[in-house]
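Below: the structure, in structure tokens.
One protein chain is absent from this view; the other protein chains keep their places.
So, chain A:
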Amino acid sequence: MMIITSGCGMTVLDPEGTVGEQQRDLIILSITFMLIIVLVVLILLTYFLVKYRERDGHRGYDPNIDGSVKLEVIWTAIPIAIVTVLSIPTVYTIFNIEEVPEASTENEEPLVVHATSSNWMWIFSYPEEDIETINYLNIPVDRPVLFKLTSADSMASFWVPQLGGQRYNMAGMETELYLQAGTEGTYYGRNANYTGEGFAEMRFDVNAIEESAFNEWVADVQEDAPELTQGIYDQFMVPGHVGEYTFSGTHLEWVDHAMDAEYAMEAWEREGYEPTNPHASDAPDGVPQLNIDVEAGSVETEDTQNEETPQEHDSHHHH
């Protein structure tokens, strides 16, 4: 068990926050039980195969045994017991991670962030701070964050493995997910649910920083960042990849995708975007990289190939 947890440094088993830690504990518990079961089966199988293989001087053959109530009761009862033993912590954890995680600092009020997926980018709105970021996320360390998840188009899944398990983003709906980072650092987050062509690169960074640094950053953004307008926002609805952006103001002022599933399709019309058959002769090659000129409020589209992935990925998790 120690080898599995410490040796390989697997992301999910190496969490940095209370939510991920609860899940890790549950996983370790289940792995322990499951290894025991596999071992029992392997040992019994090997033993019978060696002992009862056909050979000279074979002994103990009895072709007419057809069962044993005693044995069958035993091996019905044992799985029931195991399932019961595993159900209790499972249900406990299921309920527990729906609650606000306990924070070790004085600020226990969760920070609310709306995480909206759009083909193929992530839009993060901080309603109370009245700011919005694209494809990256700053959160204060040690403070619970309440993510309100929705999607502008296809169903995505918001996942930051080191902070905790994923949850779906769905257009016309809102789901909630609590996460909390226990230590400062940059964590790799992504869409885990397949959404088509640009899915593999639909990643983002989560920077967990000191509360004071966070507040400073918010103040800077409110002051210096360009303001998000509906005209600019609509350009983010067009399928493609974009880099990281920061805005003051949020799109929640004019649309909440959890209430309005059609918004992205209407934005396509306004932007003159039409989906094309990927095998059509005029179909773009690969996923377009959208360069949105925030000052001029206009967009340029480049057809990019794979070598030009949109985001910097040097800061993603390392081993």
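Going forward, a residue touches a chain if its C-beta (ideal position, glycine included) is under 8 Å from a C-beta of that chain, and two chains touch if they have at least 3 such contacts; residues count from 1.
We take it that contacts and distances are computed from a predicted model.
Colleague: Look at the options "Urea carboxylase", "sulfate adenylyltransferase", "Quinol oxidase subunit 1" or "Oxidoreductase" and return the one that UniProt uses as the protein name of the missing chain.
Modeller: UniProt lists the chain that is not shown as "Quinol oxidase subunit 1".
Colleague: Considering the whole complex, which of A:80, A:219 or A:259 touches the chain not shown?
Modeller: Considering the complete complex, A:80 is the one touching the chain left out.
Colleague: Of the residues listed, A:123, A:137, A:171 or A:221, which one is in contact with the missing chain?
Modeller: Looking across A:123, A:137, A:171 or A:221, the contact with the absent chain belongs to A:171.
Colleague: For the chain that got dropped from the picture, name the residues of chain A it touches.
Modeller: Within chain A, the residues touching the omitted chain are 8, 10-13, 20, 22-23, 26-27, 30-31, 33-34, 37-38, 41-42, 44-45, 48-49, 52-54, 58, 60-68, 71-72, 75-76, 78-80, 82-83, 86-87, 90-91, 93-98, 119, 149, 153-155, 157, 159, 161-162, 164-168, 170-173, 175-177, 188, 190, 192-200, 261-262, 264-265, 268, 275-281, 285-287, 305-306, 309, 313-314, 316-319.
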